[in-house]
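The structure's right below; bear with me while I get my questions together.
Every protein chain except one is present and positioned as in the full complex.
Right after this comes chain A.
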Amino acid sequence: MKQGALRLGVFAGPLMGTLFFIAMWPLMHIFPPYSPMLGVEEVAAHVQENRTGFLVGGILLMTAASIVWPFITVIVLFLKKIEGEVPIWTTVTALVFTFGQFTVFLCGLAFTMAAFRPDASLEMVRTWSDLGMFLLVIPAIPGTTQYLATGAVILQDRRARPILPRWYGYLNIWVGILSAPGAVVGLFKIGPFAWNGIAAFWIPAIVFGVWITATQFTLLAAIKRNALADDQQ
């Protein structure tokens, strides 16, 4: 079994997370996100002040969406191992994961558009930056489908020693439910459900952090005991 390659694949996850965080925090200064209540001039000034940060951050976000695939592949391999011959929910997980990463790529592209032309009108800069913010938070919607599907796969494992631990299945359901409030950010400019609010941003962001950390440890433990070669029925 290719344990070295699998382990390497797992590290694409934290690498993606790190690039994401570097782009958002020191480069674009959108962690925590700016308020949706900011006026046209204020948003344009923020992009202007961090122009290079936005352009480099855009590249990092697009890179993050492009290098995460070995991580996703390792997850999908374990799910397929659990589900066996007709891997319905594994396939759902894989498809929605793909869709979700596409939105991360577009997010990087939107922020690049916002900062690309120094002579662009202020409205145009804010519009592209707003699109970037939406693409950062709204993908919680497909995220919910993906996490619930992953949870469903793990919890249907009937082996005496499950391929992935059952608590990790329940953790996925927890993350799925709590990502859902990200869906409503288009309705609010202030309060807990705005794109900088506690329920639409901070809770999904923190549970995502918990998820990606737990996923690494769970996958590394499963690789260590060679669970892909497990022949329990």
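Keep this in mind: contacts are C-beta pairs under 8 Å (C-beta built on N, C-alpha and C of every residue); 3 or more make two chains touch, one makes a residue touch a chain; residues count from 1.
The working rule: contacts and distances are computed from a predicted model.
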>> Just to verify: the chain that's not displayed, which of "Helix-turn-helix transcriptional regulator", "Glycosyl hydrolases family 28", "Osmoprotectant transport system substrate-binding protein" or "Nitric oxide reductase NorE protein" does UniProt list as its protein name?
In response: "Nitric oxide reductase NorE protein"
>> Touching the hidden chain in the complete assembly: which of A:G58, A:G108 or A:G169 does that?
In response: A:G169
> Looking at the whole complex, which of A:V43, A:V184 or A:A205 touches the chain that is not displayed?
Replying inline: A:V184
>> Touching the absent chain: which residues on chain A qualify?
In response: 148, 165-171, 173-174, 177-178, 180-181, 184, 187-188, 191-193, 198-199, 203, 207
